[in-house]
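Only one protein chain is missing from this complex, and each of the others stays in its spot.
Chain IDs A and B follow the sequence of writing; residue 1 opens each chain.
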Amino acid sequence: MVTHDSGAAHHHEPPSGFIWKYIFSKDHKIIGIQYLLLALFSVFLGMALSLLMRLHLAWPALKFPFIAGGAMTGEQYLALLTMHGTIMVFMVLTTAPQSGFGNYILPIQIGAADMAFPTLNMLSFWTTFLSLVVMVAAFFVPEGSPIGGWTAYPPLSALGQIAGPGQGTGQTLWVVGLAIFCAASLMGALNFITTVIDLRTRGMSLLRMPLTVWAWFITAILGLLAFGVLLAACILLLLDRTAGTSFFIPGGLVVTDQIINHKGGSPLLWQHLFWFFGHPEVYIAILPGMGVASHLLSTFSRKPVFGYRAMVYAICGIGFLGFCVWGHHMFVSGMSPYSAFAFSVLTMSIGVPSAIKTFNWLGTLWHGKIQFTTAMLFALGFVSLFVSGGLSGLFLAQPSIDLFFHDTYFVVAHFHLIMGVAAIFGIFGALFFWFPKMFGRHLSEPLGKIHFWFSFVGVYAIFMPMHWLGMVGAPRRYAEMSSNAFLAPLMPIHRFISIAAVITIAAQFLFLFNFLWSLWKGKKADQNPWNATTLEWSIPSPPPFDNFAGEEPVVYRGPYEFSPPDIAEDFLPQHVAPQRVARGK
Amino acid sequence: MPWTTVFDDVEIIQDRGKGRGNEPPAGGDDDGDAHRRPASPPERRYYTGLMLGLVAILMFFMALTSAYIVRKGFGDDWQQVPLPPVLWVNTGILLASSLTIELARRRLAASDPSGFRTLWLVTTGLGILFLAGQLAAWRQLVAAGAYLASNPASSFFYTLTAAHGIHLLGGILALVFVAARHFDRAKVSRGLAAEVASIYWHFMDGLWLFLIALLYLGR
Partner (left out) sequence: MLRQHARKGSTAVALILSLLITLLVAITVYLFVAKTWWFPISITAFGNEVDNQFHRTLIITGIVFALSQLALAYAIFKFRDRGQRARYVEGHSMMEVVWTLATLVMFVGLGIMAKNAWAEVHFRGAAPGAMKVEVVGQQFQWSFRYPGPDGAFGRYKTVEQAEAQRKRGDQSASPWQLDPADPVGKDDIVLGPGSEMAIPVNREVEVYLRSQDVTHSFFVRELRLKQDTVPGMTIRVHFSATEIGTYEIPCAELCGLGHYRMRTNLKVMSQPDFDKWLAEQAAANAQ
């Protein structure tokens, strides 16, 4: 390895001592892994909560050994539901694809030695960790965790204990935890954007950035603009809960026969603030997955991304439109019907960049040479799930149809497919793809494939039937399906879903085993095992502390030069100088 | 291994032959090369980061502002709180601090470290004075019987001034940091740090003008 001073590039020495190297590390790679481990813990926790919910829904009389009295009560179900949603959305879908993989891979893919602000990076991880601790603490307070759902609509979330068990201390911890998470995400977003703007290496023009980098970049911009709004909303809600203000609580309320001493607040105000954040949040969860899918489809089809520029514009278009459509969550909330209609048309138009992405993915596969690695399987699964989950959005975007479907299982099916499991498939694809780079070893391919088959069939078996529950009008967030006559005939579907969920969740332990086993026993990985083209594959696996050993790599071409016509190999990395390429077959 | 490639001589993609690698990248069928390269100077990230931070702060305050406007139009319980007169004094103090911080930076540019230090500390002092003035304004409101939960106007008054005050406190810490830090071995120069801090300071100043206009006009 040659190391010589090249002016701008800083050569960093790795810190010594376990704590500074692995705990309070400022190295983006360690921080990325920390984020991923946090998300791994959270996803298994969130999944366990959903398992309990599914068991209770299908077999309401089932007794659980850890519940006093045995069977689950309505408030316990809602506590599980609230924490499942919150943990999955914030601690998994926001954390793993963006903060986890983004942190690890983005600086390397643009040829930087680290993120722009390494100390801030460390701070944002530990702030996220703190927020997780605060939220999980809600499980351990006497009245239990909050029951207001992940959207925490006031007045239910603002009135305190009187509105229901868990709405006291539990809900306060939830709000505080979320506010801390906002701060952490803002720090992270600022760091990501600065890194992309200022730390790209020589030759890495904007339109030579891998689509993963584009996705992380736009996601960070969404986060920067959205999380401040949620932070403001959380502060106002906290004041309503603890300081007696009335931002969200109107007057004249009577709860369990007590007259509430608040007046004049607007519950809709929270909904507007929350969804102004909440809708971009959906894209924060899914955009990185779209970037990863584009990247993997190209790599394993051995073809350039079809319509690279259109893909970039589509990412930007989705990011922009994502801020104009929050009202479609509120068609039945009592807002102006005229603005509802405007929101509807804007929402329908978000289908356009989404469709562009889908068609370009298909175009990327066409006339390719598809290699079915596990990573590729998850990317293909992502495309299928994205189509299935996205199209149901066209129903929900129309207010007249949403009058029926709003808050039914149709919505549950829609968002779980598109922002839940599609994003998770993106994460799995990314992990199988980059694991060799991150840990120098491969995940087991056979185990990974078994895991994929169970997951792919499993998530469809879980979430497709929910559309039909929604067709019948089954409301979501119901702890039991026994009280309404029209829900009783749907029990067989619920049981089918629950059985599918048990099997799918069981299969996730295959993955957990694969992950842990491969860390120590996996097949050793080369520098560039997939014959890929971007910069992370130009350095050893795992990369040295400062990535490029103090050097500044030079980029000569776009990120997806697969199977170019005039060379023998089927890939041409970004960093290989033209004069090094042996032209002619 | 079936993995041999035509590029297998490239272990790490740095240019070993120093000459050629420093040329602008060859080829490229897209834009960007002309404007970009050589890589941006490392200091630029501090400006970029600051600007992005300001955008985030702006979004936070815009959210509070829209809440203010919506809430004002929604309930029938809005009773305007009289703005304590000390606020106008505070506004003057903050404007003056923006002036002194600029003067301080001129001293620094003119290689007059002691003049810089004096003016910089004056700015810091004015900032602290402003916060003290804000506390005085709160006490005047409390004396007038307007508490945080009294009515929405007072709720917003306390919330907005507190949020601004906390951000300004961050600015004061930055000023102290710039004054106290030894920049001999740091990655950034004092001039850069002073500039970044002063941009933030001016932003806090402008934000305050916006907020007091909102509170005044929103009556």
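FYI, a contact is a pair of C-beta atoms (placed from the backbone, for glycine too) under 8 Å apart; a residue touches a chain by one contact, two chains touch by 3 or more.
All values reported here derive from a predicted model rather than from experimental measurement.
If you put the hidden chain back, the residue from A:Val255, A:Cys324, A:Ile499 or A:Leu519 that touches it is A:Val255. From the options A:Thr358, A:Thr504, A:Thr533 or A:Gln574, the residue with contact to the chain not on display is A:Thr358. Touching the missing chain, out of A:Phe125, A:Tyr460 or A:Trp537, is residue A:Tyr460. Only one of A:Gly203, A:Gly223, A:Gly265 or A:Gly278 touches the absent chain when the whole complex is considered: A:Gly265. One chain of the complex is left out; on subunit A, the residues touching it are 73-75, 78, 147-149, 153, 155-156, 159, 163-165, 249-257, 259-260, 263-268, 301-304, 306-310, 332-334, 337-338, 340-341, 344-345, 347-349, 351-352, 355-356, 358-360, 362-363, 365-373, 377, 380, 383-384, 387-388, 391-392, 394-395, 397-401, 403-404, 406-408, 442, 445, 449, 453, 456-457, 460, 464, 468-469, 471-473, 475, 477-481, 483-487, 490, 493, 529, 562-565, 570.
The rule we apply is simple: only the chains that are shown with their structure count from here on.
Within the complex formed with subunit B, the subunit A residues making contact are 1-2, 4, 8, 10, 116-117, 186, 189-191, 193-195, 197-208, 224-229, 231-233, 235-236, 239, 243-247, 250-251, 263-266, 269, 272-273, 276, 526-529, 531, 535, 538-540, 548-549, 551-558, 567-569, 573, 575-582. Subunit B meets subunit A in the complex at residues 1, 3, 5-7, 9-16, 18, 20-21, 24-33, 36-42, 44-45, 48-49, 52-53, 55-64, 66-67, 70-71, 74-78, 148-149, 151-152, 155, 159, 163, 187.
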